[in-house]
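What follows is a structure written as structure tokens; I'll ask about it next.
All protein chains of the complex are present and in place, except for one that has been dropped.
Coming up: chain A.
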Amino acid sequence: MPTKNVTDERLGKFKNKGKDPAKLREKRISECVELRKAHKNESFMKRRNVTLSSLPDEEALSPDYSTDTVMVFSIEDIIKEVNSDIKEAQIRGCQAARKLLSQERNPPLKAIIDAGLLSRFVSFLVMDDEPTLQFEAAWALTNIASGTSWHTQQVVESGAVPAFISLLASPMLHISEQAVWALGNIAGDGAASRDILIECSVIPALLARIAPDTPVGYLRNLTWTLSNLCRNKNPFPPLSAIMQVLPSLIQLLHFSDKDILSDACWAISYLSDGENERIDVVVHTGIVPRLVELMGHDELSVMTPALRSIGNIVSGSDLQTQAAVDSGVLNVLPQLMRHPKASVQKEAAWALSNIAAGPCKQIQQLITCGLLPPLVEQLTNGDFKTQREAVWAVTNFTSGGTVEQVVQLVRCGALEAIINLLQVKDAKVILVILDAINNIFMAAEKIGETDKLSLLVEELGGLDRIEMLQNHDNEIVYQAAHALIEKYFCDPDPTLTLNNPTPALK
């Protein structure tokens, strides 16, 4: 008797309901347009005026380093000095240029470029016997590369890339570090610049500097540069480059320094922000348990990118998600859902929404780990961005969960919470909620409790709200609301609550 097969197959059909399960998951759209301020928590793409960890004694480096207050150079002076044939003048010019470029407000990046000084600086980079000049030129170029994309382009086009890569091997640590920093700025500019660096074999040169005795400060800058080399999509960094970087990143992820951890996590988050094949590469390194551990890190700057990475991973396949679940992500999420910072709650809810889009086995684990109460708390009292993710979690949950699981969700107060959210000023969220309500009704149908659910929805004020949505300006919202009313709120015994014998026309 094929009883088992028959029911299993049916269950499968119910769960997917003709949809590709992958589509249920809300993945971050690649390169989506943002109206908001750039995310405050994310790491910087470019940096200026980083303190070098390895700066030697200032006096030894340049005699007038500390007396910059007296030296006031005009651009014209600088041009003259830099273009001079005398080493001392060149050094003076470079130093003056770098100082001018380091000022907080409106550094004259363009003026220096227009003066044609870039190729001159680049030519200084290769003068291994003039470390001071090398250093000052590198610093000046770094500051220019920290400008807009156009500024960075000029640095790249002046041929600085191979020169900086060579400088990485400099025996003088502070010069090498300056090169790391410059390269980081170039890598952070975008996919194109990043790939130019990769083609010039920047990665082996960088990795060669990681050694047991490398100072932590240096490693911080290096990790940041590596993270920029992993950054940006369209296109992603080439797979071969990623394979080169990953082992070292994994190594860095086991450090205890929070800045190194933070940037290494950001790197992983960039690498995992993409198609499932990309996620696979990360998962296969076996780093997932460590990432889950770092999700519980005390430092926001570490926890945020770790959470982002895990969020990306659980947006992947069921198998990839399972790797995160097996590493205990569901034990960490409840505390993150209740984190005092709204942005953390939001990311946690996003991760949860993707786990809820999985098979009912994973949904069960989610229930077992006690995620329903914090989910409902967020739906009820959360920040709007968190509520939006939490609503997605409910809809995914209700479309893939078993009837028992859906019943449990409703018992925890999720239905009441999403009904209250129907007054939210966001058409998409409303539509997603209507979808969830529809899913819950379909579960109720399976156990013959549609009428009970209709009454419950009405008691919770849901019927009023859904009826009101029939006036919504968004056509699709109107249709979804109308369909729900038609299907579940027109009593089959019309004599009991006949409200609408003729269909309402808009």
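One rule holds in what follows: a residue touches a chain if its C-beta (ideal position, glycine included) is under 8 Å from a C-beta of that chain, and two chains touch if they have at least 3 such contacts; residues count from 1.
As a working rule, contacts and distances are computed from a predicted model.
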Legend entry - Protein that the absent chain corresponds to, by UniProt name, given "Protein transport protein Sec24C", "Apoptosis-inducing factor 1, mitochondrial", "Exportin-2" or "Trafficking protein particle complex subunit 6A": "Exportin-2"
Inset, instruction - Based on the whole complex, identify which of A:112, A:253, A:410 or A:431 touches the chain you can't see. - result: A:431
Legend entry - Residues from chain A at the interface with the omitted partner, ascending: 1-3, 6-7, 9-10, 13-14, 17-18, 29, 32-38, 342, 381, 383-384, 423-428, 431, 455, 458-461, 463-464, 468, 472-474, 476-477, 493-499, 501-503, 505
